[in-house]
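A quick write-up on the structure given underneath.
Complex shown without one protein chain; remaining protein chains in place.
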Amino acid sequence: MYKVDLNSDIGESFGDYKMGLDENVAKHISSANIACGFHAGDPMVMEKTVEIALRENIAIGAHPGYPDLMGFGRREMKVSAKEAKNYIKYQIGALWAFTESRGVKLQHVKTHGAFYNMAAKDAVLAKAIAEAIYEVDKNLILVGLANSELTKAGNEVGLKVANEVFADRAYNSDGTLVSRNKEGAVIHDKGMAIARVLRMVKEGKVESITGEDIDIQADTICVHGDNPQAVEFVEEIRKTLEKEGIEIVPMGDFIK
Amino acid sequence: MYKVDLNSDIGESFGDYKMGLDENVAKHISSANIACGFHAGDPMVMEKTVEIALRENIAIGAHPGYPDLMGFGRREMKVSAKEAKNYIKYQIGALWAFTESRGVKLQHVKTHGAFYNMAAKDAVLAKAIAEAIYEVDKNLILVGLANSELTKAGNEVGLKVANEVFADRAYNSDGTLVSRNKEGAVIHDKGMAIARVLRMVKEGKVESITGEDIDIQADTICVHGDNPQAVEFVEEIRKTLEKEGIEIVPMGDFIK
Amino acid sequence: MYKVDLNSDIGESFGDYKMGLDENVAKHISSANIACGFHAGDPMVMEKTVEIALRENIAIGAHPGYPDLMGFGRREMKVSAKEAKNYIKYQIGALWAFTESRGVKLQHVKTHGAFYNMAAKDAVLAKAIAEAIYEVDKNLILVGLANSELTKAGNEVGLKVANEVFADRAYNSDGTLVSRNKEGAVIHDKGMAIARVLRMVKEGKVESITGEDIDIQADTICVHGDNPQAVEFVEEIRKTLEKEGIEIVPMGDFIK
Partner (left out) sequence: MYKVDLNSDIGESFGDYKMGLDENVAKHISSANIACGFHAGDPMVMEKTVEIALRENIAIGAHPGYPDLMGFGRREMKVSAKEAKNYIKYQIGALWAFTESRGVKLQHVKTHGAFYNMAAKDAVLAKAIAEAIYEVDKNLILVGLANSELTKAGNEVGLKVANEVFADRAYNSDGTLVSRNKEGAVIHDKGMAIARVLRMVKEGKVESITGEDIDIQADTICVHGDNPQAVEFVEEIRKTLEKEGIEIVPMGDFIK
């Protein structure tokens, strides 16, 4: 039987600032990436978000970002490998305190925004992230873009690795994501997006932007809870996947 | 045989800003309180400071502060009990990641500056701190001012508690510290300061500012590494204590 | 003819975080208090908010807060008079750069949250704020709670002062606000709130929570744009005031 994980970033509020429909999207996903206070999130938000995840019985992962609250961690920053490593450790630990307080384990680590995108292409940065995770807890799963330097580094370091795919993004023929500023990078047709996900999960294939079929492993699908439409789309993906006989379970259930 | 712990705040640098003679004072103490990024410290500093502690074979504790880098955590802030609780958890976790990476355990938690002083007098805040520690790891020792609300809360919550004393501070007859803005609050005579410490450790007594002997339990003595004179004084305290047959060991060795 | 100002805090978004219906409330007020980056706001938000104010032809004031983004400047912090003074100057200057770029003048300064509430009662803090404003630009109007230490300090220092009143808050017989945690502190009946405002503007009187009439000068009324209901209420206040022959104009038009 096919299994796949649905993951979403939650816990990205900060202080009095609310972001995301966390309680709604949490009902439809199997794994939550919880912000850790650098690009978003704060101790109050983290505690509350862990509660939401526990209530919905979904697995919890750390979602470390660059120290750039003003830019929401989306801006490229040239941090050294050592800085990257220590930023990852700090943030995993900060979230760990909240899961440990509730007697649950962290399942995974997925870096945020520019920290994720840069590591997909930069082998040195990717290795720093993988090593940081391994040194804190070698049982944590590293979530990285399928076919990227990040998943490669995770494998090399000896971590369990989850290959992440995007329903609404086009792929180049080498398996990398088409850059957002190129035409056709984002797939706006929902039906097509879902059909692509289905094929990625069942066949391990996706058609690239240039028309060839390429190999892709879909362990976890990135979804969003930013607005009601996004949440509806998550529900739709989930229902379609289940109807097609695909079980939605936390990545930790099948990545060994 | 008498045993006592010497503790000092270290790891209070931030980014390119250096503070404290960490490597020097670490040679003379038995327990290090490492800043966790709120009032001071950052991931790079925390990693480096854990290394210093390991090299000197001293025990490591978290030193959480208020989120006030500009005020170095020394300014009173009215945070709620829940905020206090979550701030403590976040910071313990952040440091834990660095000790866990090196295969060592955290020994204790000592709050910083205004977070320490306010909790000494405010039972609600004290309870929030004690509960936070207990929920993250009930084996951690809570360090609090002897005869304060903080140590009381630690005992009530069921934590191991270390009573902290100050060599250079005067005490009121109720066992609390004489406020710094009162005359005689600070003892400038080094010989007298050391003699007082000796008596606190051996007899569990100290003469209050009003002349009576009061009971005080001295599990750990707060010392400083801000400047060369401070470090020299730590060395002097240590030597005198050892000459008097008092063993300097991490608090975890005798607080059960 | 009667004149009064309607002021609201706007520009309290931060980075990707949105807060307040700024564009909507700006249509109904005469003066905007724009956050300056300490408790809320950032350079991008400030630029955008100045544009909104210019488009709606409303006057602009600085809205400095405590350096506490996580607590939205609502938590009491014990800052020194000198710190308060410099925090005010820094924030006025930061906003000035954006108004200066557009060729307009700053009209007023109103401190935010705990910085406002503490200064209403603390004469030392109030004086620090008033002096800071005076030293940067002695033509700026200081907005303070009517009958408070803050307005008093403004007068003493030689600033123009705007006495601020609240439509939905009860007053003590000494003219101070009834603390929010006391029963009856907030007036939920909109009709009554508007009637009270009318009387404050026209007669300079308000009935205190203990039943006596007290003197109060209403130069500017504090209104909110947090949600659609709040904006509607602002519109309602405005219409009622205008129907009653009260002109809504920026405080700078009548405070000399």
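As written, the chains take the letters A, B and C, and residue 1 is the first residue of each chain.
Convention: a contact is a pair of C-beta atoms (placed from the backbone, for glycine too) under 8 Å apart; a residue touches a chain by one contact, two chains touch by 3 or more.
Predicted, not measured: the structure shown is a model, and the values here were computed from it.
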item	value
Contact with the hidden chain (one of B:Met19, B:Ala53, B:Ile194 or B:Ile237)	B:Met19
Residue in contact with the excluded chain [from A:Gly11, A:Gly37, A:Gly71 or A:Gly93]	A:Gly71
Contact partner of the left-out chain, one of C:Val4, C:Leu21 or C:Met46	C:Met46
Missing-partner contacts on subunit B, residue numbers	14-19, 42, 69-72
Absent-chain interface as seen on subunit C, which is shown	37, 43-44, 46-47, 82-83, 86-87, 89-98, 100-101, 135-137
Residue numbers in subunit A that touch the chain omitted from display	67-68, 70-71, 75-79, 83, 114
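As a working rule, only the chains that are shown with their structure count from here on.
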item	value
Category of the chain touch graph - line, ring, star, complete, other	complete
Approximate Å spacing (C-alpha centroids) for the pair subunit A, subunit B	39
Multi-partner residues of subunit C (at least 2 other chains)	70-71
